[in-house]
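For this view, one protein chain was removed and the others were kept in their places.
Chain IDs A, B and C follow the sequence of writing; residue 1 opens each chain.
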Amino acid sequence: MSAPKTASQADSLPAELTESPLDIDAIRAEFPILDQQVHGHRLVYLDSAASAQRPAVVIRTIADYYTKDHANVHRGAHELSVRATRRYEDARGKVARFLGAGRADEVVFTRSTTESINLVSMTWGIANLGPGDVVVVSEMEHHSNLVPWQIVCERTGAEIQAIRVTDDQRLDLDHLDALLGSGDVRLVATGHVSNAIGTIHPVDEIARRAHEAGALYLIDGAQAAPQLPIDVRAIDCDFYTFSGHKACGPTGIGALWARRELLDAMPPYQGGGEMIEEVRIERSTYAAVPHKFEAGTPNIAGAIGFGAAVDFLQALDPETIHAHEKRIARLVLERLADEFKAITLYGPAPDVARAGVVSFTLADIHPHDLATILDHEGVAIRAGHHCCQPLMRRLGVAATARASFYLYNAEDDLEALVRGLHRAQELFRV
Amino acid sequence: MSAPKTASQADSLPAELTESPLDIDAIRAEFPILDQQVHGHRLVYLDSAASAQRPAVVIRTIADYYTKDHANVHRGAHELSVRATRRYEDARGKVARFLGAGRADEVVFTRSTTESINLVSMTWGIANLGPGDVVVVSEMEHHSNLVPWQIVCERTGAEIQAIRVTDDQRLDLDHLDALLGSGDVRLVATGHVSNAIGTIHPVDEIARRAHEAGALYLIDGAQAAPQLPIDVRAIDCDFYTFSGHKACGPTGIGALWARRELLDAMPPYQGGGEMIEEVRIERSTYAAVPHKFEAGTPNIAGAIGFGAAVDFLQALDPETIHAHEKRIARLVLERLADEFKAITLYGPAPDVARAGVVSFTLADIHPHDLATILDHEGVAIRAGHHCCQPLMRRLGVAATARASFYLYNAEDDLEALVRGLHRAQELFRV
Amino acid sequence: MLESIFRELILEHYRKPRNKGALENPTVTVSMRNPMCGDEIDLMLTIDGDRIEAVGFTGQGCSISQASVSMMTQGVIGRSIDAALDLEKRFVALMRDDEGASEDRKLGDLRALQGVAKLPVRIKCALLGWNALDEAIKAHQKSPTGAMGEKLEFEDLTELPAGFDPATHKDDLP
Partner (left out) sequence: MLESIFRELILEHYRKPRNKGALENPTVTVSMRNPMCGDEIDLMLTIDGDRIEAVGFTGQGCSISQASVSMMTQGVIGRSIDAALDLEKRFVALMRDDEGASEDRKLGDLRALQGVAKLPVRIKCALLGWNALDEAIKAHQKSPTGAMGEKLEFEDLTELPAGFDPATHKDDLP
């Protein structure tokens, strides 16, 4: 749809494209999993938008925690419990700082982005939505930022409306204004970066408009936090969510950030140990935030590994990671458009704000067939609807192939992709 | 309350008490964390009821997974994703087998026991409870098996009633019958082993009585699964829950087992990716169990580590672990009663079904002071209400000290505890 | 390896599927979804007594699923229900890489799909049409005329998520 029109050769590249701002070789050396052969070829991992890989420091941190300091957190009066609690709460501080939050106790540890959004929908949503109220999402949302709102709207009688996607595959802010114009919108919930087509949304602008209309603003930052500098106070949003496993961290851990006043006013989510103050058979009173939202034994090792992951990203510098992503996205889009007549590229043009996630289809080859062929060339991509069925419908495709480039991907990975696509064309006689 | 009356010396021990059926030295060698000094003493970890430690094989399995096979599970058409999915689903099969379940798809991975119970209360509970209905718990429950039922009862108008605790600190089954007699009970929810005082409940018997009265039976197996052979089909319960971190597994992972028909009929829990079939902006249809209940990216590494942990327990043989626990519980109770005039021991007598969890108070020394003193002797115990405030009220204490003995604990640990308690008496001039 | 999967014959069926299109008055229609990818086909059959008179299908999928269903229609049209079920059994054996299955001459062109057996993650694709056929026959046997008109919807849940050794993911654990 928005395939770049001009080809570009290495010698005609603008200065900032000639070299990545990251030292990719040094970074790759930190990711042990990348050092392997798949089907006889070097592994070329282009599926980080589904889940990134972990640097050795994260794996080591988890092992180190279990080998030296593990015990249950809070309420413990012995040394290991003190150490475990300290490491767990230190991780909270690291995540808070990573998001630009003002306070550590505004960060709730969850399993994932999905759980973070469910937590908000089932607490803030249940308490604040009712018939006549509207929750605005967008056609570009991941299912995790759609289904929780569907469920809560069904429960409360509120209505769900979706910001349209423009022909150049961005959010239609005029349509957002039209939706906000009703005066009934209580919450706007959008992604920050599309996992399907790489669009980066103008979240500052959406926050401003939502607030002007008296609505709160929740951001699904699953794809953004791993690759953009995030500052929740500068964005001026109300809720921000992301997952550890897409940000070089462990699986099973995620974060919800929300303004303290909102967290204080929200009813608890799950019930159980750690989140209570006093329990009688009939009734209980609840602990203060963030513990009110962390019932039961939390993913202690996961949180500590998450802390190590955001430290890792912080050390590389999110600005630099973003510059790398912009560069590689542009290279990929131009190279693919240049090389393959039969390719259709989705997402905004390369000169527009976008991430290193490139969705495409090639001739009449089914995306899963493409994925299988590339896999046999050592190249891991994803095929399907990318948990964005409404967007796929909007784009008029059942599925796309998606290659997502992250901080350990460089030109050689792009060339492997190109070779794999040639092989697919050859096999399919395109 | 039920302090054993007779002292027993090593030479008068019955045959089965003379030696543990486990090779404790060999087991300890597998737990790297135990090989350390705390405050200048060998670490004596007596807090496994709060969270157990992990054998090296579990730590290695997690590292191995991240180092070789990580990718997001399901829907992946590339090699790493296939491997990750296979390892994740293999772990499900292992946990199912560990519980004696008939089918792997009856096991839902959750964060913890707490989340497993919340899942049931928020899906089965919301769908099946209403005014006039009763949920029966007990006075001995952990908060995680109380608060979720309080929340769902408040939402649905159902009522919560609690099985009384007898003077010898067991569940009063006559009282259960009286409660069931109303005919209004829809669900009975009890623990399997008390985390506070070690009582093992007659779950087969409770299941029979609950079913006769037309109620379902949920078991909080957080303390039982780590140390008893479990067979959900033989018990004939309807829901069984436990946590990885108390069973030598990772934090952030737990399991819910339920009969397939129940799972099929339950509405979904959290909404998001992986748990859907088809998503439109207004409405979605849901995937089949168990995926319907696993929204978003699951704790893949946690599940795989959990699988390694149940394999570890299986290899030691749950029957043998249980025999070890029975033996050590008896030794501890008899030794403490023998040595300390001023001790009060809670929980059933040593000749009754009970686990290696020993709760006590010593003279007028506050349990937290005891814990601090023991900690400085290298002995890690827990002090407090153990998330069982109603039980504490029933026992008439604000808090107890709790020493929990697990498969790596032996007589030398007991002796360290005894020394530490002597030190406490000395400091407090008891 | 890849050459053994994306063969000339498969691509030919993928690009020119036989019997693609809706039937006028099917006696049974089954919609089957592959949860791995979300692809879905509608399979329509006209069954007269014991004989499969006509078969048609609509929907989309990858080369493997489309070729497999296309070849399947060729193999069952005009045959008896028992013959169709027998062919299904043989095809499943081929996908399970059972001994001798690749020599089974009764499979005809369908043997072109044998390479898929080496790609566990794609076996569901090859079986999509067959699972639909199986459900359709079951529905017909339950009520030879009653199913008429109404579309039956299924999701292929024969195994846990795509890509598994059926061996380690049996429903009945030891």
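To be clear about the criterion, a contact is a pair of C-beta atoms (placed from the backbone, for glycine too) under 8 Å apart; a residue touches a chain by one contact, two chains touch by 3 or more.
Bear in mind that the values here come from a model prediction, so they are computed numbers and not experimental data.
S.K.: List the neighbours, among the chains on screen, of the chain that has been left out.
M.R.: When the entire complex is considered, the left-out chain reaches A, B.
S.K.: Thinking of the whole complex, not just what is shown, which of A:I24, A:A63, A:A77 or A:L129 touches the missing chain?
M.R.: Counting the whole complex, the residue in contact with the absent chain is A:A77.
S.K.: Pick out which of B:A380, B:A399 or B:L421 touches the chain that's been left out of the picture.
M.R.: B:A399
S.K.: Hey, which of A:V38, A:A101, A:L176 or A:A371 is the one touching the hidden chain?
M.R.: Result: among the candidates, A:A101 touches the missing chain.
S.K.: Looking at the whole complex, which of B:R28, B:R164, B:R208 or B:H368 touches the chain that is not displayed?
M.R.: Hidden-chain contact among the options goes to B:H368.
S.K.: Which subunit A residues touch the hidden chain?
M.R.: 73-77, 82, 85-86, 89-90, 92-93, 96-97, 101-105, 277-278, 287-288, 291
S.K.: Contact with the hidden chain only, please: which subunit B residues?
M.R.: On the side of subunit B, residues 39, 364-366, 368-369, 372-373, 376, 383-385, 389, 398-399, 423, 427-429 touch the unshown chain.
Here is the rule we use: only the chains that are shown with their structure count from here on.
S.K.: Compute the distance, rounded to whole Å, between the mean C-alpha positions of subunit A and subunit B.
M.R.: Centres of subunit A and subunit B (C-alpha means) sit 34 Å apart.
S.K.: Measure off the straight-line distance from the CA centroid of subunit A to the CA centroid of subunit C, and report it in whole Å.
M.R.: Here the centre of subunit C sits 37 Å away from the centre of subunit A.
S.K.: If I count partner chains per residue in subunit B, which residues reach a count of at least 2?
M.R.: Subunit B, residues with two or more chain partners: 75-77, 278.
S.K.: Hunt down the residues of subunit C that sit against at least two other chains at once, touch-wise.
M.R.: Residues 37-38, 121-122 of subunit C each touch two or more of the other chains.
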